[in-house]
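To start, I am sharing the structure in question, which I have written as structure tokens.
In this view, the complex is presented without one of its protein chains, the others remaining in place.
And now, chain A:
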């Protein structure tokens, strides 16, 4: 059983997701509709997983993610916005997974369980953006994170729509190893993002408070 908080400004959506999760035996601790309440609910209830919409009325989902940086709750982004830059920003800010709202119930339940277990949930679209981000950083930032050859290979296969099982079979790896590779690509990006924020804070003298 996984404990959850669902953050979405559309009540019908919240109810629909909540019902599906409850039917599958999970416990939805709260459903909230804006960023401020989301922060309070997640900090106080400490759910295993929070499902977060990126478009909230009072602040962006990315901002919520940034503020929850030190919180142990794992965040799964569920967005209608397609795979654009805000999704990449969300992942860099610490989201552990990402799904489109058009994903089916089975896909959502699977994603929740995997995120709760500590895995990174990738769509092919997200893998393509993460690959692109590593290449962009290689040109734009001296201290850019580097993907190993194996990680690049795995990420490309994810982006080409192969399941972890197919990837494991193709590369003669265990399912677990594939998962670890995918997760490391995400961790490095998040770590780099955090280091960048710290560097920025120090350079601009706002590290004292």
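Keep in mind that, in the parts below, contacts are C-beta pairs under 8 Å (C-beta built on N, C-alpha and C of every residue); 3 or more make two chains touch, one makes a residue touch a chain; residues count from 1.
Quick note on the criterion: contacts and distances are computed from a predicted model.
Colleague: Suppose you had to identify the omitted chain by its UniProt name; would it be "Formate hydrogenlyase", "Sugar ABC transporter permease", "NADH-quinone oxidoreductase subunit M" or "Signal transduction histidine kinase"?
Modeller: From the listed options "Formate hydrogenlyase", "Sugar ABC transporter permease", "NADH-quinone oxidoreductase subunit M" or "Signal transduction histidine kinase", the omitted chain resolves to "Signal transduction histidine kinase".
Colleague: Which is it among A:50, A:88 or A:111 that touches the chain not included here?
Modeller: Among A:50, A:88 or A:111, only A:88 touches the chain that is not shown.
Colleague: Pick out which of A:160, A:176 or A:199 touches the chain that's been left out of the picture.
Modeller: Looking across A:160, A:176 or A:199, the contact with the absent chain belongs to A:160.
Colleague: Of A:52, A:95 or A:129, which one is in contact with the hidden chain?
Modeller: Missing-chain contact among the listed residues: A:129.
Colleague: Could you tell which one of A:10, A:43, A:165 or A:199 touches the chain left off the display?
Modeller: A:10
Colleague: So that we can see where the missing chain sits, which residues of chain A does it touch?
Modeller: 10, 12-13, 16, 20, 55, 80-85, 87-88, 100-102, 104-105, 123-129, 131-133, 135-136, 139-140, 156, 159-161
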